[in-house]
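Submitted below is the structure of interest, expressed as structure tokens.
Only a single protein chain was left out; the remaining protein chains are all shown in position.
Entry: chain A
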């Protein structure tokens, strides 16, 4: 049971991320490097925010304080990573002779970059949130998955981790686009939705899982849709992706990898 619970939760949390990694990231060494670099930036932000949390002794019991500052710092470091990547962009474009970049579509390359770095952000944050819980889950005892409603600790943690991995991915796509196009309301959307979602998870401590999971899922869908649209997606293209229409029906930059690979095959 412990082992089953472990694998179940691990796959819920990181299964989609693993396949995303295998399909999108692993094929290109540069993406892996960007992934790790953005994970490193997230680590730095976590380091700073936990230092801050520890330093302000009176507020240590109030996680909300640490949370708000941590979210703000994360967004700050996201911006820092954005700046770093823009500095390195010229080199990166030259390097990436992947077939993905062959058309030298700068907008697409930028979206891919944002996608990859956001995924790195999300992956490391998800790992930090869940990995110790997972280690506890292996044994020697567990409270199980099927216990009464208020003990869905492991599963909710795993599910929220899943949400956060992809929330970060989408946030980065929106954020980078907002910075590029100077649409500052998009950046505000990212910061506010990040704050909202994180604050919602404060309700978990009161076992109000429905109150946190449902809105988080909704925000995930909304943010995902936004990211899809701003990276050139549309309902038409979505349909084309499903029906495997030929590529020439699509104009403009397709969204990330999925549209591209699906269409080209």
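What we mean here is this: a residue touches a chain if its C-beta (ideal position, glycine included) is under 8 Å from a C-beta of that chain, and two chains touch if they have at least 3 such contacts; residues count from 1.
Keep in mind that, in the parts below, contacts and distances are computed from a predicted model.
Per its UniProt entry, the chain excluded from the display bears the name "Presenilin", taken from "Elongator complex protein 4", "Pre-mRNA-splicing factor SLT11", "Presenilin" or "Glutamyl-tRNA(Gln) amidotransferase subunit B, mitochondrial".
Contact with the omitted chain, checked across A:10, A:160 or A:223, is made by A:160. Annotation: of A:1, A:22, A:47 or A:218, A:47 touches the absent chain (contact as defined above).
Residues of chain A in contact with the chain left out of this view: 29-30, 32-33, 36-37, 39-40, 43, 46-47, 49-51, 53-54, 63, 66-67, 70-71, 74, 91, 94-95, 97, 102, 124-125, 127-135, 153, 156-157, 160-161, 164, 197-198, 201-202, 204-205.
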